[in-house]
Each structure stands twice: as C-alpha cells, then as structure tokens.
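Before anything else, here's the structure in question.
Only one protein chain is missing from this complex, and each of the others stays in its spot.
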Amino acid sequence: MSVHLDHIIRVSPQNGRPIVNDVSLTVEDGSFTALVGPSGAGKTSLLRVIAGLDGHQGGTVSIDGARVDNVNARDRNIGFVFQHYALFAHMTVAANIGFGLSIRPRRSRPGRAEIERRVAELLELMQLSGMGSRYPHELSGGQRQRVALARALATEPRVLLLDEPFGALDPVVRRQIRGWLRDLHERLGLTTILVTHDRQEATELADTIALMRHGRVVQTGTAQQLEDTPADPFVMEFTGDVIRIPGRIDRGLFVADMPDIRAFAANAADGRGEVLIRPADIRLLPDAGSAMAWLRQTRGMIGTYDFTTGTQTLRFETVIPAGAAPIIVNCALDISAGRIAQGDGWIERQETGVAQPATPQSTGP
Amino acid sequence: MARFIFASAVYLLIGLIVILPVVLVFVMAFSHGLATALATFADPDALSAIRLTVIMTVLTVAINTVFGVMAAWTLSRFRFPGRGALIVLIELPLSVSPVVGGLVWLLVFGTQGWWGAALERWGYPVMFAPPGILLATVFVTFPYVTRTLMPVMIHNGREGEDAAVLLGAGLWQILWHVTLPGARLALLSGVLLTTARAMGEFGAVSVVSGHIPGLTETIPLHIETLYNGYQTVAAFTMAGLLAIMAMLVVTARTLIERRAGARGLIA
Partner (left out) sequence: MVTKTRLTRRGLLQATLAGGAALALRPTRAWAATGLLNVSYDPTRELYQDIDRSFSRFWAEGHGGAPVQIRTSHGGSGAQARSVLEGAPADIVTLGLAYDIDILAQNGLLATNWQTRLPHNSTPFTSTIVFLVRKGNPKNIHDWPDLIRDGVQVITPNPKTSGGARWNYLAAWGWALNQPGGSADSARAYLKKLFTHVPVLDTGARGATNSFVQRGLGDVLLAWEDEALLATREIGPDQFDIVVPPVTILAEPPVAVVDRNAQAHGTTEIAQAYVQYLFSDAGQKIGAKHYFRPVTPAILAENRDRFPAVHTFDIASLGGWTKVQKEHFADGGIFDSIYTK
C-alpha cells in the first residue's frame, strides 16, 4: 500500500504555529521509509496525521490512491506502535494482542478460537511464545516492544507506523530488534514508516529517508544520496561528521580565516562564507605551508590530526598521506572537496556563470 | 529527636481529635450494656433510617459514578471553551456549605420554589421525600469521583486511547475497555469516598428531609432526633454504627490505594 502526502499543513492548536508545514511525500508500496530529524521537527505530528489521530488544516493524505482525509482513524486500518508502547496495563499480553479483533462488531469478529490462533501465531512471530498470559509490567522493554508490534499487526493493517519504537530500549537490544524488524517488514510485505531521531537507525532500516526540520521535509532520498548530495548544510551535518571552516569569498576565491588553508575557486559574490567538509575529504598537503599537523592516533589508513597554525588548532580524522611522518611540519590543508555555505543554503559551485546563494539570504557581517 | 517530637505530637493530636471521640461514641453506646445498645435496632424508625441511608448511598454512588466518569473524561480529554469554569463549578459543592446545598434544592423544588408545587400536584413530591434527599446527597458528593479520576486520567495520557482507536475501537469501547480499567483503582477510591460522604451527610439532607422519623430520616438525622429526645444510648449506638460503616469504607479505600501505590498505578 502506498501512502501519498500532498502539501500537508498542521498547525498547533495551542498557538496556531505550523507544526507540519507543507509536507509532500510519497511512500511506495512495500517500502520502508524513515522520517528523521531532530526533536521538534514535526516527525511524530506527521505520523499522527497519517494515522488520523491528529487532523490537518491543509493538503491531502491518500492511501493507495484514495483520499482518507475524512476517514476516521479507527477505520483507516493503520498499525501504529507508540514510543512508550501504550500497552493496556490491565490486560494480559494475549488480550492486548487480540484487542483489535475482539472489539470488532459481531458480524465481522472472528470466533474466539480464531482470535486465539491468531494471537498464538503473532506471539510466535514475535518470539514471545508462552508469554500470552503475562501482564505488560512483567515483561522487559524489548518484549513489550514486540507485544506492541504484535498488537498493531493483529488487525492486518495496510500500513505500519512506528514512532521512535526503539527509544526506550538499551543499545544492545535495539540493534537486535532492528535487524529482526527489517526482516519482518520483508516477510510480511508491509509498507512501513518509521520515526526516529537516530540517523544510523534510519540508515540501517530504511530504503528511503525523509529528513525533517521545522515542520518541513528538507530532503528525501536514500541514505547514500543524502550523505553525498545534501540539500543544505543541515542535511550535511545530520548525515555525517562535518568540519566547519569559516572564511570569505574574495574575487571568486574562498579564503579561510585560518592561515595555511589553501584558497580555492568559488564563483560567488564577495561576502562571508563557510566551508562544510567531511573530515575524510580533507587533504593534508606536506611542504605547502607553515602549519604543523600532529598525528595523535591512527586507525588503519585513518589518522586523527591536530592541525595547528598560529594559535589555532583544528582536529579531524582523515586519510594519512602516503609516507607521511607522525608530525608533518610546513603543511597546509586542501578543503576544496567541501561545500561552501552561506546562511542556510549552499553557494552554487558551477564552473560557469556567477554563483548564487541557494537561498536568498543576506550574508553575515 | 526532632522526628520523635513530631511523631509524638501527631499521635497526640490524632488521638485527641480523631480516636478519642470515636472511642467515646462506643463508650456511650455501651454505657448501659450491650443489650440496651442492641435494643436500638428494634426500633422500626432506626431500621428505616438504616435502610434509607443504604438506598440513598447506593443511588448516589451510582449517579455520581456515571456523571463523575463522564465529567472526568470530558475534562481530561478535550479542550473546549469554558473548560476551566467547568472544573471550578464541579468543585463548587466542596466549597459551599452543605446547608446551601440543601437550600438550593428547596428553592427549585420546594412548594414555594419553581417546580415544587407542580410536582407535588402530580403526586411526586421531591422535597421532604427521598428524591429530595437523593438530590441533596448527590449535590454534596458530586466532586469526589471526578476529582479522584481526573488526575489519573491525565496521568495515564492519551496513548492507550489512541492505540485503541487505531485498533478500531469506538468511543464507548475505549471508555469501557481502556480508560476506565486503566483508572479503576482511582475510580474505586472515588466511589468509596463518595460512599463515606453520602452515608454521613447531615447538613444538606437536614434541610430537605423534614425529619420525619421512619420516612425521611437518614442515620445522621436519626442520631440527632434520638439525641434531642434524650435517648443517649440509642443515639450513640447509631453513631457507632455509622462510624463502623465509615471505617469499613475508609479501610477499603486505604487498602486499594496501598495496592495501587505498590503497582505504581497512582502517581
């Protein structure tokens, strides 16, 4: 089942500010999509809009091509796993899982034996066999997580929504469950949307990542696409380690404020700017300047350098230049593999024409 | 040392203010022996007072449980204009004197009031009859279920209900299977509080009862009548009965809360 969001807007009922701001997103049938972003980005709100738990003030939500804006949450047949599981504390595990089936109107309700069979099946699928008669407070966090998942899957939903499902688990359990969840997704042929603030989790689980900030989807793509061609400095920082090097554009060249960083071509108007570069893309150039680089640690081909020039020091991990000594004197840095940011956007670095800031924003003083 | 002093002071105060009077009630009740005390219950007016108290309490609890659950759910789940005012209004009976709680009903249903004359003409007198006593008791005990339930419902949050909605549950199914069971200990506690208060209510009931022995006297009113009739032993025996009933309810409530506390179900 595909999910299609078209210009969704949701405003805060408290202060009228947009929580979800003009979000359009397509989740393909059978795909695993992660909504990623810092807390407060609107991920959970968007998920609740999809589920129908919260209303939206603009745009449309379609499932399998049919608009569901006016379909009540209870009729959307969406599986939802809450951050804190939201298990029914007064019911056994089996009753929790069977809840969605046992409350159906009489004519569409499966028989008791059928419900029990289905519960047993799900317990086994979730590796919880024999725990049906326990109560939620008798289970570990990971077990509760799986009960919540089983409960959401019992009604055979069209779409599975997971809201920070691993947030409350310890790291070891979290890693185990991740692989298992992805496997489940494949086996059951689900369409899954996962909300997480953890980039690695998203990378490991999802085919597609939608990165959100301030209620907007900033960029959608595979993890690799986001890392390689980040739409803006925020995406670049969110998708990997970044070193920021401030400087200015001066007659078509980026000149760092720090000495011993080699200027490079930047076809943009004069003004302030900042280079964002993955540490691994930084090149150490021996005998090209007056700085000193001191190798503090090595890990295979990668070394942690303290690059010192004048009174300033920059620490980063990068590829150890071939044949370099632990202390490289008279060196300089090449950062031309980085991207130049001005404000929230990139400066275009096309070889032709005059570069423009990606977003129309004045440069800082 | 300080702890010792404070503990002693608390014990002394509770002893003087709470335990001593209750003990005295029983001392007075049995001052002429057990048989004299038990003879109190041979009086049909006493039995009638006990029966009326039990019926009024059961009905009050039923009504206020239904209303209280509705009110607590509405107020903890939804934001709507006038919600704050409603919360204050629900607590009103806690802050006005019970006598006022009786008088307001007299204003509405007394024969000098709005509807009283008509109701009486149709053969359904409300005041100075059990329905009036019920109204007064319901008014006085109205806040208890709501006040105990609301914080727990707010604490339990919406996620459980949201989960139930997504699993296909309707409003009533959610209330019955998720919300109420999730707050059942608080509900029970509120119900018992209502029970204790309803059994013992004097002021509001006194205004609307008419003090007709055998008909509109609840246990507290009957105690007053007995006391004023110089039937000291009977008065204190009835008082002792009421005290025992109240203590049973309070004990039940304490046990429930302890159980709830142990399971972390009440914040």
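When the chains are written out, they are named A and B in that same order, and each has its own residue count from 1.
One rule holds for everything that comes next: contacts are C-beta pairs under 8 Å (C-beta built on N, C-alpha and C of every residue); 3 or more make two chains touch, one makes a residue touch a chain.
Since the model is a prediction, treat every value here as computed from it, not as a measurement.
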Which of B:Val22, B:Ala39, B:Leu59 or B:Ala246 touches the missing chain? It is B:Leu59
Full-complex touch with the removed chain, picking from A:Ala95, A:Val147 or A:Leu160, is A:Ala95
For chain B, residues touching the missing partner are 55-56, 58-59, 62, 106, 109-113, 116, 120, 123-125, 127-131, 134, 176-177, 210-215, 225, 227-230
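Basically, only the chains that are shown with their structure count from here on.
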In the complex, chain B touches chain A at residues 79, 159-160, 162-170, 173, 177-178, 181-182, 184, 263, 265
The answer for chain A against chain B in the complex is residues 13, 51, 53, 73-80, 82, 84, 86-91, 99-100, 103-104, 137, 151-152, 154-155
